[in-house]
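For this view, one protein chain was removed and the others were kept in their places.
All chains are identified by letter, namely A, B and C, in their written order; residue positions are counted from 1 within each chain.
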Amino acid sequence: MSKKLKTGIIGLGRIGQIHLSNLLYHTPGAEVVIASDVSATAHEAAKKAGISATTSAGEVIVHPEVEAVIICAPTPQHVPYTIAAAEAKKHIFCEKPLDVTVADIRSAQKAVADNGVKLMLGFNRRFDPNFLRVRSLVKTGSIGDPHILRITSRDPAPPPLEYVKVSGGIFLDMAIHDFDMARYITGSEVKDVFVKGNALIDPRIKEYGDIDTAVIVLGFENGAVGVIDNSRKAVYGYDQRLEVFGSKGMAKAENNTENNVVQYNGESGISALPLHFFLERYENAYRTCMQTFVDCVLENKPSPVDAHDGLMATAIGIAAGISLREKRTVAIEEVL
Amino acid sequence: MSKKLKTGIIGLGRIGQIHLSNLLYHTPGAEVVIASDVSATAHEAAKKAGISATTSAGEVIVHPEVEAVIICAPTPQHVPYTIAAAEAKKHIFCEKPLDVTVADIRSAQKAVADNGVKLMLGFNRRFDPNFLRVRSLVKTGSIGDPHILRITSRDPAPPPLEYVKVSGGIFLDMAIHDFDMARYITGSEVKDVFVKGNALIDPRIKEYGDIDTAVIVLGFENGAVGVIDNSRKAVYGYDQRLEVFGSKGMAKAENNTENNVVQYNGESGISALPLHFFLERYENAYRTCMQTFVDCVLENKPSPVDAHDGLMATAIGIAAGISLREKRTVAIEEVL
Amino acid sequence: MSKKLKTGIIGLGRIGQIHLSNLLYHTPGAEVVIASDVSATAHEAAKKAGISATTSAGEVIVHPEVEAVIICAPTPQHVPYTIAAAEAKKHIFCEKPLDVTVADIRSAQKAVADNGVKLMLGFNRRFDPNFLRVRSLVKTGSIGDPHILRITSRDPAPPPLEYVKVSGGIFLDMAIHDFDMARYITGSEVKDVFVKGNALIDPRIKEYGDIDTAVIVLGFENGAVGVIDNSRKAVYGYDQRLEVFGSKGMAKAENNTENNVVQYNGESGISALPLHFFLERYENAYRTCMQTFVDCVLENKPSPVDAHDGLMATAIGIAAGISLREKRTVAIEEVL
Partner (left out) sequence: MSKKLKTGIIGLGRIGQIHLSNLLYHTPGAEVVIASDVSATAHEAAKKAGISATTSAGEVIVHPEVEAVIICAPTPQHVPYTIAAAEAKKHIFCEKPLDVTVADIRSAQKAVADNGVKLMLGFNRRFDPNFLRVRSLVKTGSIGDPHILRITSRDPAPPPLEYVKVSGGIFLDMAIHDFDMARYITGSEVKDVFVKGNALIDPRIKEYGDIDTAVIVLGFENGAVGVIDNSRKAVYGYDQRLEVFGSKGMAKAENNTENNVVQYNGESGISALPLHFFLERYENAYRTCMQTFVDCVLENKPSPVDAHDGLMATAIGIAAGISLREKRTVAIEEVL
């Protein structure tokens, strides 16, 4: 197939610019027609690449050449833009989370289905070569029936308190990636969730009803048990590992490091830290993610990360929040 | 100090013979005077080493030359023998668990205190070189305040169902080592416990009210959170790892393997499995453990693993059982 | 500095296209004005990127806008184009080796010096993050005085025999990268060389006076000893490792792998192979290499890999060939 997919980008913040650059330079089947951002100063990147820029998201959505929109706006606008794009019969790539409420996600889901367009969510970690390999080992049965899933997901530094206030909390802002990963790796739905956590890094986070250190236990439909540990501050960098243990064996994915050199002196061996943060760690994953979206539209394949995936990740996040407040196991169906 | 500690061993089963061999060949400050076992056929090992053997534990305890008894009898006899030995003014090394009830442990604790003897419990894993190193990093502050503790503890194969029936359950039989390790590594008491588990390996285990796959969440007094994952059957061998994450960094201990050779062919890299089971993995730990007991008596130092340690490990195990049955977080003080 | 360096590329083969893509998408300070290739069918890549294409290298060199030429033509044309570009007052990036004779390299060196232009050679491996780290540890004195250098450099598969015939032999075609690396890592000149090798993979290679398996011993001016082992065929992929051992310690760089997942089943641990070949392994190194060239011109800094570096790498290669034929240690000054 030689046809190219014509895309428009909504939102040119940090993540929008990553997608722009990947669409331009690393996604053979894609073209970028237009990009929007509310701030005109963000248009620089678009101009540099020879692309029209606008302050109106609507203009991107209705642009006659645009076949697919890439939604990188703030979370509250994800659902409105998704619905508008679906109604304009445009395919949609939307950043995570689709939304923080079940009802709004279902509206978007309906709009997508009614209009027969494709929706893919930006759960980029699914496309990390390490996690892809673990998923593949589970899928082909090499691990047997999954019994225990362990995810470690720790950020190098907490976001500003200003951001924490509006972030939706650690579960919908940070752990939501891990909830998606849990479903993706095991291939099983999560039935219930239990949280034990605390504000150990910055006690002020508690004032917003949030925590910065969490251990989250997931019960899966197939009887397996999952555990996620999150921290907002790992001084040694971005810690992203996982392990799945099953009846036939185990597979684990480790961090990627800045280099693999080990130095030995008279005291110890010395090695490099994990890659600092998500831009470095998931650089390739972002590219594969965008390539996958473009391929799925061009070749009319089902979206590998659809609205249901968005719904479930958000639902687990909401249930985790209830578990934290009410100190009990919460069934996912309570919030669906 | 050149004096030798004269010991007597009660119980010459698998673990009793390990301690016998270590006392004879790897513990410079120790002598073995006498050993007992109810089965006369178990006396072979004692005879081979030129040591008196008897079928009476009491004979060992009251033997005039014996200064310290090594209790390797079945669990229900730990407390009675401990009390008898304490009253006979003998120092005591006792296998874990000290007992499965709080009341009985307290009786033993009282007898030990009243008679001014030393009691050390056989939590051998504390003496594993990897775990010793992690403990030392925590103690010296290299990790900062501990925030998250992760223990993986998986056996290569489940015990016979006959044994499961009388074992006291996965928490008091298997995870009790991990409960002790959690307190040891963090240097903090456990406040509450939550369990999520299942019988995924052998459903018949459920009939005994037990499980074979568990994720256990521990709340520590200092606010840290711990998580233990247990399985009765890891097909790749004995999986014994842990990691502590804190404000200044992280330390993790991996499995020891049969060898460290990596082979590469056209398909993959191939490496050895973890050491098969506890005899291989903890061979050195058992030696250091016994040496430590002998040193602590000869040099009149406090026992590094005392009755309080035994009490707390058992209490967490009892609380974990309640959590499993009642599907809720259980405070340790509920069972104390 | 906001000015951009205007470049022209000579040769659009495999390596030429890599440099083109990196100049276009990954080198902020560069522009590509024109590219040449003798085969018009190779112009597709240039056209796709909106760049003029020509069949005449001379046209690139004399193009009034071109400030720097990127020479990716076959080796015999490296020196003629370098001299022509120098005389046209253009800065030069030239692929390795600069040439296979000392005399011709010296002509190029003279032309570059006489015309006050910059010349940088494409020893891309110097820019690999692992090797950069080792170099930095040596340079800062962390390793102390280097005593032993070990380089492993093995290709996944031998080139076609047709290519072997004209390649200049394993030393000038393949090991030349390792000769440069040896000088780079140690920061010391090579004084003499000794080779022990054989044709173990394909005996027909012997007919061309060449070998496919080599151990090369280097004597350094500072007394250190280096050893390189080369093979034309490692079935497990591209094997690129090195280690430097000195008075204060050791540092070693390992292979990068396709992913870092380790799977354990009942038989063994299973891990991924090294990245397949140089395009994958040195993807980042190629980018940093080109960025470094552009920076060195724009900021008028000395070339980090100059004609002297090219001369020495070739001289060691020539001496290695003599050592193989004459079965003796050969001093580098014999060939200079």
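Odds and ends about this structure:
One rule holds for everything that comes next: a contact is a pair of C-beta atoms (placed from the backbone, for glycine too) under 8 Å apart; a residue touches a chain by one contact, two chains touch by 3 or more.
The shown structure was predicted, so the numbers you read here are calculated from the model rather than taken from an experiment.
The chain that is not drawn here is touched, among residues B:Arg14, B:Lys252 or B:Arg325, by B:Lys252.
From the set A:Gly50, A:Pro64, A:Pro160 or A:Gly266, the residue in touch with the chain omitted from the display is A:Gly266, counting the whole complex. For the chain missing from the display, the contacting residue among B:Gly58, B:Pro74, B:Pro129 or B:Pro159 is B:Pro129, taking the whole complex into account. Across the interface with the omitted chain, chain B contributes residues 24-25, 129-130, 132-134, 137, 142-143, 248-256, 258-266, 272.
Listed for chain A, the residues touching the missing chain in the whole complex are 235-237, 257, 262, 264-274.
One chain of the complex is left out; on chain C, the residues touching it are 145, 147-148, 150, 152, 154, 194, 196-198, 200-201, 213-215, 217, 219, 223-227, 229, 231, 233-236, 239, 245, 247-250, 327-329.
Throughout what follows, only the chains that are shown with their structure count from here on.
The most central chain, judged by C-alpha centres against the centre of all protein C-alpha atoms, is A.
For the self-contact between chain A and chain C, the two sides draw on mostly identical residue numbers; the shared fraction is above half. Placing every chain at the mean of its C-alpha atoms, the farthest one from chain C is found to be B. The distance from the centre of chain A to the centre of chain C, with each centre set as the mean of the Cα atoms, comes to 39 Å.
Under the contact definition stated at the top, the residues of chain B that touch 2 or more other chains are 235-236.
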